[in-house]
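The structure that follows is given in the form of structure tokens.
A single protein chain has been omitted from the complex, and every remaining protein chain is retained in its original position.
Residue numbering begins at 1 within each chain, and the chains themselves are lettered A and B in the order written.
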Amino acid sequence: MNNLLEVVGLTKRYGGIAALDDCRFGVAEGSITGLIGPNGSGKTTAFNVISGYVRPDAGSVRFAGRKVRPEPAKMCRAGLVRTFQHPRVFGTLTALENVVVAAAPPWWATLTPRVRRRDRDRALALMEEFGLAGVAHQPAGQLSHGQRKLLAFAAALMSEPRMVLLDEPSAGVSPAVAEVMERHIKSSHAAGVTFLVVEHNLSFVMRLCDPLIVMARGRPIVIGPPAVVQADPGVLDTYLGAWR
Amino acid sequence: MSARGGALRRARSGGLWAGFFAALLALPVVLNAHWLLNIAVFTLMFAVLATAWNLVGGYAGYPSLGHGALFGIGAYAEALLFAGRDVGAGYGPFLAAAPIGVAVALAALPVAWIAMRTRAEVFAIVTITLLFITQALAFNLRGLTGGAQGIALPVPPFAERTFEWPYYYALLALLAVALGAAFAVDRTKLGSALLAIRADEDKARGVGVHVTFVKLLAFGLSAAFTAAAGAIWAYYVSFVYPQFAIDPFIAIAMVLMTYLGGRATLWGPVLGAFLLAPAQQLLAYQFGSSRLYLVAYAAVFLVVILALPRGIVPTLAAARQPGPAYHVSVDRVRARRERIGS
Partner (left out) sequence: MHSAHAIVQAVILGVLTGGVYALMASGQTLIFGVMRVVNLAQGALVLLAAYVAYSLTGGLGVDPFLAIGITTPLMFGFGVAIQLLFVRPLGAGDRAELSLLVTFAVALGIEGLLTVLYNTTYRSIEAPYADASWSVLGFQVPAVRAYAFALSVVLLAALIALLRGTRVGRAIRATVQNPTSARLLGVDVDRIGAVGFGLGAATAAAAGSVFGLVYPFNPSSHYELIARLLTIVVLGGLGSIGGAIVAAAGMGVISSVVAVTVSPVWADFAFFVVLLAVLLLRPRGLFGPALRGAA
């Protein structure tokens, strides 16, 4: 199987609780894979471990066939970037600078102007697509939540990654913005980017993702296309079980 | 902020800087008294120190409270190079400041690398500790530093009436170079990388910023200018004692000046230095012999921080350009969410 991302045996405990419990799954190259599950199932922890923001107690992550030490810098260089549910942008830089910074220029370009014509053209084109061209020169700290999410997504695409981890792209944004996000996921996907999307908005996810990984109690319980997942009694149980 | 507006702003700002330096060039002619020239020399020195500190403490967001150690090492280097020597016309020691700066910066990089693996408060503490350890070493390595007796530097044969002039112009030149470096940082990708690191270092790593390289580059520049200023200072005061060369006062003064003027701005450190350094010297003249000096200094200090926490330049900029009101609450909500760690 052509898995761009493979996680094996991931375990992470916080105190007595296992956020991840021998978690194993793979993400096929060229797919938009969804990662869903109720609160506490370990989705965000899995993201944090894969992208290197949290160190696991056990387990390994393989990206593009090679075992990578999950650290944000290494992951980015390998071609994996992520966004955050609460968009983390660089508040004191302008929106345009945020995008340009994410293009990760090589170290010898350090003393070139902040936004050269070449950078600007690419970045502005990207921002145009996201409808952010109007706020390009505003400090990112002044943007609204929805604008920041779009900005974070645009910035993530700037380094031409092979895979993007999207952390709840539709959370906290208006339906219009959610639709823009969905459109861009699809168009980037068409251009060859693989996506792993964590989401609570099930209709968003069912429309967009195939396959779906359903997590509960720190590990996947069902992996399959939306139709299969929707019909699976175990999945229903997981989501509703807490209210029994 | 259109491109055209940007060009106009740049021209206006360039004009301001040109005027500023022109005024500074002419100043010694106007200031006729030695005590005034003395204040001017120290003001320029602190302007260099604050500008240099701003690279690490302002742009990168790593508040170093130990830069005074670099200053002192530069001072001792100058002293060791020239003690007991004949300085001829007296300009040699000025030229030595540059290579001293570079040497100290290079030597400090490994320590900086270790220290910068920590963040914020831990970093601040490590640098303070560095300061005190360096001072202790200066006192104790008597063979090298002369211990508490200090090291004497030769007095140059400058004309008595214009004695301070060479020091003044040397520091002015150093300030110009330092500001040039700060300008390079502010306008290039180095600046955006540093600001990104300051805003969110982990995310900066995650988008591929070369965090370690950029941090060390900023630190190296900062250290070089600080040590060079120390070298010129040593030559000026002619005597290097451990408690004055490696002085927590100097370390904190450059920090306070940058905070007052505004961190991560070009004018901020200079403004802060030009306001506080003369005030500091005047306070010393007024109260220095009396024991109220420290209390007065502390009081000024506290008033400045509590009244202008963001610094002058950013406060003025914000007043001129009020952003939409809602973004303030969004930031607070975000900050609160991040603290919950959801």
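Keep this in mind: a residue touches a chain if its C-beta (ideal position, glycine included) is under 8 Å from a C-beta of that chain, and two chains touch if they have at least 3 such contacts.
Everything numeric in this text was worked out from a predicted model, so none of it was measured.
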Of B:Ile114, B:Ala148, B:Leu282 or B:Ala318, the residue in touch with the unshown chain = B:Ile114
Residue touching the undisplayed chain, where the options are B:Ala7, B:Ile305 or B:Ala318 = B:Ile305
Sole touch to the unshown chain from A:Phe25, A:Tyr53, A:Phe90 or A:Phe204: residue A:Tyr53
Thinking of the whole complex, not just what is shown, which of B:Ala18, B:Leu144 or B:Leu294 touches the missing chain?
-> B:Leu294
Residues in subunit B touching the chain absent from view = 63, 65, 111, 114-115, 117-122, 124-126, 128-130, 132-133, 136-137, 140, 201-202, 248, 252, 255-256, 259, 291-299, 301-302, 305-306, 309-310, 335-336, 338-341
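Just so we're on the same page, only the chains that are shown with their structure count from here on.
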Once you find the CA centre of subunit A and the CA centre of subunit B, what distance in Å lies between them?
-> 41
Complex contacts: residues of subunit B adjacent to subunit A | 1, 184, 187-193, 195-196, 198-200, 202-211, 213-214, 217, 264, 323-324, 326-327, 330-331, 334, 337-338, 342
Give every residue of subunit A touching subunit B within the complex, in rising order.
-> 51-53, 71-73, 75-77, 81-82, 84-86, 88-93, 97, 100-105, 107, 109-114, 137, 139, 141-145, 155-156, 159
